[in-house]
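Would you mind keeping the following structure in view while I ask a few things?
With one protein chain held back, the other chains of the complex are shown just where they sit.
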Amino acid sequence: MTERQLTYLDAIAEGLMVEMERDPDVLVIGNDVGGSFGGAFKVTKRVAEKFGDRRVRNMPMTELGFVGAANGMALMGLRPVIEVQFADFISTAFDSIVQYAATTHYRWGAAVPWVVRAPSDGGIRSGPFHSQNPEAWFVHTPGLKVVAPATPADAKGLLIAAIRDNNPVIYFESKPLYRSLKGPVSEGDAAVPIGVAAVALSGDDLTIVSYGSTVHDSLQAATELAREGIMVEIVDLRSLKPLDMDTVLTSVEKTGRALVVHAANRMTGVGAEVASRIGEEGFGFLDAPVRRLGGLDVPVPFSPPLEDAYRVGPADIVAAARDLMQW
Amino acid sequence: MTERQLTYLDAIAEGLMVEMERDPDVLVIGNDVGGSFGGAFKVTKRVAEKFGDRRVRNMPMTELGFVGAANGMALMGLRPVIEVQFADFISTAFDSIVQYAATTHYRWGAAVPWVVRAPSDGGIRSGPFHSQNPEAWFVHTPGLKVVAPATPADAKGLLIAAIRDNNPVIYFESKPLYRSLKGPVSEGDAAVPIGVAAVALSGDDLTIVSYGSTVHDSLQAATELAREGIMVEIVDLRSLKPLDMDTVLTSVEKTGRALVVHAANRMTGVGAEVASRIGEEGFGFLDAPVRRLGGLDVPVPFSPPLEDAYRVGPADIVAAARDLMQW
Amino acid sequence: MTEALEPAAKLDLAYWMRLTRTLDDAIVAMWKQGRGVGGTFSGKGHEAIAVGAGYALGEDDVVAPMHRDLGCYLVRGMAPERIVANQLGKAMGVTSGRDANLHGLGDLSLNILGFVSHLPQSMPAALGAAMAFQYRDEPRIALTFVGDGSSNTGLFHETLNLAAVQKAPFVVVVENNQYAYSTPLGQQMAIEDIVVRADAHGVHGEIIDGNDVAAVYRAVAAAAARARRGEGPSLIEAKTMRMLGHAIHDGAEYVPRELLAEWEARDPVVSWETKLVGEGLISEEMLSRLHAECREEVEMAIEQAEKAPLPDPDTVGAGVYAP
Partner (left out) sequence: MTEALEPAAKLDLAYWMRLTRTLDDAIVAMWKQGRGVGGTFSGKGHEAIAVGAGYALGEDDVVAPMHRDLGCYLVRGMAPERIVANQLGKAMGVTSGRDANLHGLGDLSLNILGFVSHLPQSMPAALGAAMAFQYRDEPRIALTFVGDGSSNTGLFHETLNLAAVQKAPFVVVVENNQYAYSTPLGQQMAIEDIVVRADAHGVHGEIIDGNDVAAVYRAVAAAAARARRGEGPSLIEAKTMRMLGHAIHDGAEYVPRELLAEWEARDPVVSWETKLVGEGLISEEMLSRLHAECREEVEMAIEQAEKAPLPDPDTVGAGVYAP
């Protein structure tokens, strides 16, 4: 039996529909998500057609306010799935997320079960305000969960898990993967647990830890490195908060070398947390320094040669891996 | 000649007044900063008395709007010094800082020379919304500068430098140091350059990298460790963006051991960047893993036993240092 | 929950306002005596608003009080000892020592949403509750309070606009107490009446005397009824005065003493009691007894809270996430 293949985008939509079917408390809010339009990227188009205006609701362009309202809905037991049109605009809703949603359960014990879907990532010539990868702000903030699927199966499965989770979960989806990536996706309930990394490729020489679109850059690099006899193991974090360091450390114990790669700005990014934990907890395993690759400490530039220079690509990964193998 | 001693708070006020005297383009805006009141912590009280309502202006409680207005003032060549009443409320102004101020010079070449003064840090039973240390959000964001003085001399000197800098600078002052800490402060122009760390204590056995109030916890721990024969070197970062890794690495090269300490939440904090850069760039120097101490991954709790359990203190530093010396 | 007040209800309001004032005074005294932890807020002058609005709601309605609304927590059923214990950081406090003073006093079993510092985040949260009721077709409404200072914030406007466009069963009471911390109205805004901000969003608006508990009750009950009938949100501007400093450490030297004296003469608690005595609903003697009862209740609450243990430091990491 050949497995059913879905695009990354369709997998997100399917995950959403599975949960909306199952649970009448799940509803979608955001800018332009509803009606005949169905979202800037059309992720909710079929969802809106199927579930209508009551459950897929257009909001005025007031992210702080409508995420704030989602806090109240969630406190009453609804499970809003909020689309911010681009991950870049999540900063507009910052207080509602980091101050209200993140702290409420710790402060007075009430659950805030919502999901923010944030279409992130660049490489598609969208400039500084439509290409950001702002996950580190939220991974640093106590009380949130953060996931970032790299495959269609995880896109569906982590969205289902995020909706079922009783906490605020930020779900970073990668725009460049929407239609370019297809993969096998199980029908029906196919939740992927939050907090569990996956080994995307097995190998003995070097561990690459990554998530989101750079998992695919890493896979591409691994193919090239394999030709040179360097067998890479790729750990796809999938969840950024909580972080599954066990899977990472198990891999580094085997390989003795680690490279952490993400599309987000490198400085004080999630990679810094991962690399310093490998350094702290896996010190005895290491034959070489833990290297990090990430976006430059620069706003994401628009022009193709600049954006290409800004972004991590397979060639950077190959070079860093070769370098680490010299140790 | 005995050196003049000022409190940390008076040193901030003096730095502000030196610049306001020198440059008519410097003005102060914020909530309750002006009139006879002079700010929630009275940092601007003497400033308001001296310079009056034109140059020390009360704003409505609309941080996003008035930091946004500061962007425009700065574009016209003014140098607003903005007080957010507590660092915790800087999240309310997030877009005006991370999207507008941080990106403007890169995008169209116009300078945005302002300073946000953010009274941060806890330990004084103020609860989850008046005790935060949110610097990592800004250190991760390209285009900003971030400083965090630990001494009265640096409080004055870094504020002067921040005001003269042609970029948006976030200046994290530590509330628990306001009146509890006194130290020598030079009169007049005593700028401290941004981007240069200081060695707060020399020692050969272990490097502690810290900033803000935990520099003092580290000094206290060092005294105790010295009794056991462990001679600690303390690097006070002072600037968090740009980071002076040269000073850090020079120290670690000497000691072979590093402990990074800050009051902010540990996870994906500034310490993660510092520790992973030590691991990357100082791998050959290390006789032990780089350890990090920071706030738990929890909102800052209010009740004394909980806040004490949450915060890093001298005892934690002593224990971690001892442990590192076992390697 | 009609809009006219029965005699029993009038007495109820007198009790809740007096209890509020007594507890407020006691907390201020404790903090001045050094028996407090951290800072605290007084809602002196706000009793009619907090109590009147809380009393006008149905049991199933949700309320998100703010930092001057001690009376609303009480009238909605939160035990005073849990409030005092919270302010002292005790394990039995509403937040088990996690949140400070009047922050975080949320309890879903009482339909109360906890307060959060970042003003006015309770506004969209309460709106979200109202939208949930609408979504589920439940006959419940949500109410929240907001200060004059907070009425300048963007979030105030985003919330009212969203409430209006969704026609949500939502009521906002503005506690216009003339100041935001040290900043008087004239430095905050260029308008006379905050109620004009309702018109900016198509929200029903009215102004009331915030020191008259009956006026508060009537306005809120009417707004709640309109909301329940599906006629959308209301904004009620209650004019009052913050009678003490912004928080316990603030002597409010910036407030003209004459202004305070003027409002002192219109004290909401005393004037309501005087009125009931005048109407013959309560005798001077019964009133003294009421005062004594309130004092006793407050003393017991404080005693219980002070005696209660602090939280175990080992629990610091518990409860960040919901299971």
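In order of appearance the chains are A, B and C, and numbering begins at 1 in each one.
Everything that follows uses one rule, which is that a residue touches a chain if its C-beta (ideal position, glycine included) is under 8 Å from a C-beta of that chain, and two chains touch if they have at least 3 such contacts.
The structure presented is a predicted model; accordingly, all values stated were derived computationally and were not measured.
Colleague: Of the residues A:35, A:195 or A:242, which one touches the chain left out of the display?
Modeller: The one listed residue touching the chain not shown is A:35.
Colleague: Which of A:126, A:151, A:167 or A:276 sits in contact with the chain that's absent?
Modeller: In the complete complex, the chain left out is touched by residue A:126.
Colleague: Among the options A:17, A:226 or A:298, which residue touches the chain absent from this view?
Modeller: Result: among the candidates, A:298 touches the missing chain.
Colleague: Given that one chain is not shown, which residue among B:31, B:103, B:131 or B:207 touches it?
Modeller: Residue touching the chain left out of view: B:103.
Colleague: Going by the touch rule given at the top, which residues of subunit A touch the chain that is not shown?
Modeller: Contact residues on subunit A toward the absent chain are 31-32, 35-37, 40, 58, 60-62, 64-65, 88-89, 91-92, 124-130, 296-299, 301-306, 308-310.
Colleague: Residues of subunit C in contact with the chain that isn't shown?
Modeller: Given the touch definition above, subunit C has residues 152-158, 161, 164-165, 167, 187-191, 196-197, 199-203, 232 touching the missing chain.
Colleague: If the hidden chain were put back, which residues of subunit B would touch it?
Modeller: Contact residues on subunit B toward the absent chain are 27, 54, 59-60, 62, 64-78, 95-96, 99-100, 103-113, 142-143, 145, 166-167.
Convention: only the chains that are shown with their structure count from here on.
Colleague: Taking each chain's centre as the mean of its C-alpha atoms, which one ends up farthest from the centre of subunit B?
Modeller: Measuring from the centre of subunit B, the most distant chain centre belongs to C.
Colleague: Taking each chain's centre as the mean position of its Cα atoms, how many Å separate subunit A from subunit B?
Modeller: 31
Colleague: Find every residue in subunit A that makes contact with two or more other chains and list them.
Modeller: Within subunit A, the residues that touch at least two other chains are 95, 99, 103, 106-107, 142-143.
Colleague: Spell out, as numbers or ranges, the residues of subunit C touching 2 or more other chains.
Modeller: Residues 95, 98-99, 103-104, 116-118, 154, 320 of subunit C touch two or more partner chains.
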